[in-house]
Every structure is written in structure tokens, then in C-alpha cells.
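Moving on, here comes subunit A:
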Amino acid sequence: MNEFVQEIQARFEVLWSNPQRPDLMQIGVRQVNALPLLTWLKSNTGYFILNHFSAVDWIEDGEFQLTYLLTDYAARRSLMVCVRIDRAAPTAESVHHLWPEAVTYEQEMFEMFGISFPGSPRQGVDLLLEGWEDIPPMRRDFDTAAFAEEAFGFRPGRTHTNPRDRVAIAFGQKGFLHDH
Partner candidate 1 sequence: MTIENPHVEKETQLWVGPQHPGVTGNMAIQVWLTGDTIQRGITHVGYLHRGFEKLMERRKFIQSFPIVCRICVPEPDTNEYLLAASIEELGGITIPEKAVWLRTLVLEMSRLASLVQQIGGGAGATGLGAVPNWTYTLRDYILDSFEELTGGRVYHMYMVYGGVRRDLPVGFAERMEATLRKIEERLPYIDKVTFQSSVWRERTQGVGLTDPAWVKEMGISGPAIRAMGFARDVRRDFPYLAYPELDFSVITSTGGDIYARMEIRRHEVVESIKIIRQVLQKMPKDGPVAAPIPNVFTWRIPTGQTYVRAEASRGEMGYYTVTDGSDKVRRVHVRGASYVHGFAMAERMFEGLNIADLHPTLVSIPTCPPEMER
Partner candidate 2 sequence: MELLLQILWSSIGVLIAVAYGLLTGGIVRKLFARIQGRVGPPVYQGFIDLGKNFFVRDNISHGPMFYFGPALRTAGGVGIFLFIPAIVGWAPGENFSFAGDLLLVMYFMFFGSLGMALGGSAGGHPHTPIGAGRGLSQMTAFEVPFILAVIALVADTGSFSVHDLTLAQAGGFLEWNLLTHPFAAAAAFIAMLGMNGYAPFNVVGAPNEIPVGPMTEYQGGFIATLGTGRAIFAIAKMILFMDLFLGGATSILEAFIKVFVIYMWSVAVAAVFPRYRVDQSMRFFLGWPALIGVVAVLLALF
């Protein structure tokens, strides 16, 4: 796999590469040469099937990571291309002209993460949710439990006592290095 990475390195700048498994190589590229790399991979290498395309929310670094997984069924190997895009205004080039199933991936990512793919045919059309007014739910800063409690509410009548508190109350647990 490494010589294949060299081949890519020759054309595009590979930020990092990690041979996760003998049949899975992961590389990281800059956003600017993501689409050229994918187009090159599709047109003149064995990796022309887009197996999977999704986003990961690295909220601490303020970035989304787009992951394209291309598989070469003849050589029985996969290549995972990871691209970091800015989280504040997340936009990326659409690849639906290379792979038709990318339309659905992009539609879902716009709805779930808010990553816009200008030119993607079905961007903005509801895929999974209907009448959703909150921030895109798959973002890390969306708290689904609080939303569920507030929007739907749970069945009342359940009480829970934390064993730790019950022991502390029953036996008066105090610390002497600090004034509680």
C-alpha cells in the first residue's frame, strides 16, 4: 500500500497516512485538493467505487472531518481519504457528479451536520426529519437527551436514589482538608 501512497504523494500533498490494516490505508489531505484527488482516483486508478462517505464532528478542533472510502475490488483494498473542513461555515465541493449515491450522502450530511455542498441536487430537502427547527442534530453541541426531555417528556412517577449519596447521607461523609 505504501508505494500507492507515494504515487498519490507525487501528485497531491498527503498530510498524514496510516496503514490501519493490510487492506485499509488511511490518508489525510487538504480540502483544496480533495476533489482533484478523488477525480484522479476515480478516473485512472482501481479505486473507483465510493463505498462510504460521512462526516465526523471534531468540535474541540472546530473542524468537521469528511471521510471518503474508496474500494478497489480487483485488488481487494480500500483507501480512506480524510479531509478536514472548517466547522464555522462548513462547505465542501459536491462529488455527486462522480458518484450518484453521493447525492443522498450529501443530503443527509446537510440535514444532520449542516455541511452544505453547493450544487448538490437535493440539498435542503428533508430526508430523515420533518419540520426540524433546532440546530442539525448530529452536531456534538446538540444535546439529544435534554431535547427529548423537553420536547416529549418522560412518564412521571420514577424516583432514583444514588447509592453514593445515600451512603454519604446515612454515614455523614465529610472531608477535613476543605471546609465543605
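With respect to how the candidates were assembled, all candidates are chains of the complex that A comes from, given by their letters.
The rule is short, and it goes like this: a contact is a pair of C-beta atoms (placed from the backbone, for glycine too) under 8 Å apart; a residue touches a chain by one contact, two chains touch by 3 or more; residues count from 1.
For clarity, every value in this text was computed on a predicted model and none was experimentally measured.
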item: Which of 1 or 2 touches subunit A - same complex, any copy; value: 1
item: For the subunit A and candidate 1 complex, residues of the former touching the latter; value: 20-21, 23-24, 26, 48-52, 54, 56-58, 67, 69, 71, 73, 76, 78, 80, 82, 99-101, 103-104, 125-130, 137-138, 140, 142, 144-145
